[in-house]
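Sharing a structure below in structure tokens format, with a few things to ask.
Complex shown without one protein chain; remaining protein chains in place.
By letter and in written order, the chains are A and B; residue numbering begins at 1 in each of them.
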Amino acid sequence: MSNSILESTSGESTAMSADKPVSVTVMSMQQALNRALDEVLAENPKAVIFGEDCGRLGGVFRITDGLQARHGAQRVFDTPLAESGILGMSVGLAMAGFHPIPEVQFDGFAYPAINQIVCQIARMNYRSRGTMPMPITLRVPSFGGIRAPEHHGESLEALFAHVPGLKVVSPSNPHEAYHLLKYAATRPDPVIFMEPKSRYWQKGEVDFAADGDAPTGSKVMREGRHLTLVAWGAMVSRCLQVAELAAEDGIDIEVLDLRWLKPIDAAGLAASVRKTRRAVVVHEAPLTSGLGAEVAQLITQSCFDTLKAPVERVTGFDVPYPSGDLEDEYIPNIDRILFGIQRVLEYKRG
Amino acid sequence: MSGRHTGEQHSHTVEGTDPRLYVGVHDPADDAGLRPVLLLHGFSSSAKLNWEDTGWIMALTQAGRRVITVDLPGHGRSGSPEDRDSYSPSRIRADLLQIAFDAGARPLRDGDPASGLDVIGYSLGARLAWEFGATQHELVHRLVLGGPNVADPLADFDLVAAQRYLADGTPIADASTAGLLKMAQLLPSNNIFALLSLVEAIKDEPFDAAEAVPPMPMLLVAGEQDERAASMPELAKLGARAGSMVEQLILPGRNHTNAVTSRAFKQGAISFLAV
Partner (left out) sequence: MAEISFPLPDLGEGLIEATVLEWLVSPGEQVERNQPLVEVETTKSAVELPSPQAGKVVRIHGGPGDKINVGEPLIVFEVPDNTAGIVGTVPKEEAPKRRVRLSAVLDED
């Protein structure tokens, strides 16, 4: 793939750094995901992509744009509007030696496929004593932020993370999207790949080579001394904004992109919070039994003696995801995250 | 498009048996406040083929018109009754009247643009519309007749030859019969024996345009390459003699099959009915 690094398709721009022969390309998350899938299809003849509108249209978010033309309708194709069928077919294809990369068009449409995901995909390897692995990469455009109707803004990470046998990952920017998807699509186990749809159009530098940048575990996106903000998906860029604002007030914040939501990088969490001694978890999903609880427990377990305050959670509310008009009230905004930070900062023992 | 198939079967039976006709009602997003438009499709067609896929329903609903479609017996999503009586044109007209009332059409009242019913028919549907207008002048406001026949080509259909052909493949001598049967067989959704029952019923009640003439304004439309274009003036003359105001529209370059999608046809019909 080394030659392709310098190739630039329309809309992308390539920059060369003077001292190192490393190049980064500026592209949107859509383009980065598209590039990753294109390469996966080229590298793995057993990889197949399918879902509602994935083929001819190239996906409602254009993530599979042009893939059917380049790789043929045998490998990139449309399915009926039936998520249980899409995932059921994935099980059969995986049994037959393929690497299915199905798409569930929107988070809320995963519910009709839960039986296939939980009772078949997650368990087949276990049930068959390792003779039927399920190398399935399920792409789910996830989370809110695009003013869409019901079923188009939900955060299902806690549901998936709770199921033994599933791995769950969510990228926060184009670079992460490219590398995490390429890595996920080579795993022998099912991976739920949660794409933050509100960040699809965000452009960022992608370093295709990324030597030494392991696609596993969490990743420190900004270093800081006073407090760790833990986030994933679309909330990472919001936390980075918050960190810049907090710096104006003299608070130095570390932002940890959790990336893998199952398994969670307990060591990475511990390393960051041992240093900062304060933590706030931010997610869009509702508070109760959200993944923030798991993160808070892991931090407490490893950092109990050094923590200066209980771990705070800034999350969505315990209500069904609201319509687009009310979305800004639901998703943690900058002020709510700042309030959470303030609560931790002013905590007094006893 | 805001119009939706309600898929309702009309709930009243006329003259005993239920012919199980499939009725669709399509409401406009912005109602122009005018009377509903009933669409009658041609032989071996359906509301979907004749009116939906061709863009008529969208054009009419976008013009603010409420549209009623019905599949004729043995066609589209309607049932294929066993009894031949269900296919007779007079019985179909009675069913259409009930369907129109069930769908909300009301008798014409002076000064009320929402009262009455406009009817657009194509080919066999034009024949039914002509007779419907002639017998229901208290209800029908205006007629648009596409590809209209003076006499019914189905009346000359050689049923015996068609049945023999279907039984053992004996070729059909009469070109018109062979052509109509081929057309009927093109669509897998057609119930071919129901269509032959319709032909039989039509032979019992052949079209006689002069027998009863609609008194309301009529727009006659045909493709330039449709032989029916040549006989349209005869129908116009009959209408004029009965006191009807008749307009004629010829669609350049079109034939009996492809006149249906013509924009000029749709626009002509919509403006003719927009009064």
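As a working rule, a residue touches a chain if its C-beta (ideal position, glycine included) is under 8 Å from a C-beta of that chain, and two chains touch if they have at least 3 such contacts.
It should be emphasised that the depicted structure is a prediction, and the values quoted were computed from it without experimental measurement.
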| item | value |
| --- | --- |
| Touch partners, limited to displayed chains, of the chain removed from view | A, B |
| Selected from A:S198, A:T228 or A:T315 as touching the chain missing from the view | A:S198 |
| Of A:R35, A:R123, A:R139 or A:H152, the residue in touch with the unshown chain | A:H152 |
| In subunit B, positions touching the absent partner | 1, 45, 49, 53-55, 58-59, 186-188, 253-254, 257-263 |
| For subunit A, residues in touch with the removed chain | 10-11, 28, 53, 56-57, 59-62, 106, 145-149, 152, 197-198, 201-202, 226, 241-242, 244-246, 249-251, 324, 334-335, 338-339, 341-342, 345-346 |
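What we mean here is this: only the chains that are shown with their structure count from here on.
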| item | value |
| --- | --- |
| Inter-chain centre distance, subunit A versus subunit B - centres from mean C-alpha coordinates, in Å | 57 |
